[in-house]
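Next up is a structure, given as structure tokens.
Every protein chain of the complex appears in place save one, which is left out.
Moving on, here comes chain A:
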Amino acid sequence: MKYMLLIHSGAVDAEGGAPECGVEEWMAYDKEVKDAGIFVSGESLADLVTATTVRVGEAGERTVTDGPFAESREVLGGFYVIDVPDLDVALDWAARCPGARGSGAMVVRPIADFSV
């Protein structure tokens, strides 16, 4: 069963990264996920100031705006999709992620399966 682990960082430093964890910890975690054979996909997102929002109105007109900015405290900084037997295993992997520490939080969401 596939789960998406959404990495939310609470406080963001000047470079847009979570201040609590070093690059080495992230690399070590990434290696662990891949070595365990559960990795499906995963990306880290570029700084929030690079984000752009698009909306399409009823008449088909497109509105493009800068942002969103970090008005809410939690910023989505990246994600993993992993394939594991059940929620407990997914929660274990989320708990080991550096993004779970300090002001960060991980949100675990099952991937909807429409194949059966």
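Simple rule for what comes next: a residue touches a chain if its C-beta (ideal position, glycine included) is under 8 Å from a C-beta of that chain, and two chains touch if they have at least 3 such contacts; residues count from 1.
Keep in mind that, in the parts below, contacts and distances are computed from a predicted model.
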Listed names "Nitrous oxide reductase family maturation protein NosD", "Branched-chain amino acid ABC transporter permease", "RNA polymerase subunit sigma-24" or "Rhamnose transport system substrate-binding protein", with the criterion being the UniProt name of the chain not displayed: "RNA polymerase subunit sigma-24"
With the missing chain put back, which residues of chain A would touch it? List them for me. 1, 85-89, 91, 110, 116
